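Here the complex is missing a single protein chain, while all its other protein chains stay put.
Then we have chain A:
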């Protein structure tokens, strides 16, 4: 079907529709493919763990004399590593204290900002935009939230909501810039958001050396958040899991409602499916781009709030860690669906919580977790990418022969 179309219409498709085509194809896959991608990535990760384990390489040195030794070395190497990963992320009976045994709450702690920033990417995806700028939006959100959180002293009932609002505004501004430029000038959002990431990190460093610096510290680090400005801990002082998780779950429900039940969400999906058709149908595509990036940025800004008011309590240049980039993977793995993103973020939170346990208890570098995460992206993103590459080639060949 598509071949006949390209023959009839030799003009190359606009860049915009090619990009949204990739998004559509990524979303077209079902949950089974996501699960398979994770499984295959874990298998390859297991091979890497085995190959880099000195016990396995030692046993492989006499493989032909005693093959069983190699196999059992591989088994113990991989099972120890993934066992530690699983226990660290869920329940670890070998930990010394009962608090330490319940790794599941660390998983939830790590997942909180990933849920919010993953939603940011998901929402923009659905409107056909690649928001690569979650990183910068998180930083701006955390900076705004921090300025309110440690720069002001407000009563308890007001301070935390003010911090949350400030963070959302900070992220929305940063996302909105990209949306505005896309709508008004056609500037590609991928490039704009990537550049805004760099500007955000330089901006926060500048502020941390000047206006936002802790006067008692020689390092570029902000003062501690006011006691009223932080998320309350959900399970007492023994666990880091905080009320930001509730905000994140509410955001999942909110985005699900927005996308599936509201007029605005219908517009976004229509724009994402085919911006030209949406325009023909009378939708304001440029307004859609701006508002979706505002909301997307606000969600990423909330992830920044979860960081600064939840776990970190003070602002530094590493406040966003790699969350903004992991968010892209989370959104891809979640097939750009709000609840899919939620579960993908839980999985990545588990990787993060379990990865530390794996590094400490099984002597496997935490880098293996990064490899597994990257492989997941590869397996999810590669088939449609390859397909679109093939189609371009096929179209050219046919065009040449015609």
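Going forward, a residue touches a chain if its C-beta (ideal position, glycine included) is under 8 Å from a C-beta of that chain, and two chains touch if they have at least 3 such contacts; residues count from 1.
Note that in this section contacts and distances are computed from a predicted model.
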item	value
Chain not present in the shown complex, as UniProt names it (candidates "Sulfite reductase subunit A", "Zn-dependent protease with chaperone function", "Formate dehydrogenase" or "BMP family ABC transporter substrate-binding protein")	"BMP family ABC transporter substrate-binding protein"
Residue of A:62, A:75, A:91 or A:257 touching the missing chain in the full complex	A:62
For chain A, residues in touch with the removed chain	1-3, 25, 33, 36, 40, 43-44, 47-48, 50-51, 56-57, 60-66, 69-70, 88, 92, 95-97, 100-101, 106, 218-219, 238, 240, 307, 311-312, 316, 318, 321-322, 353, 356-357, 359-361, 363, 365-366, 379, 382-384, 386-387, 390
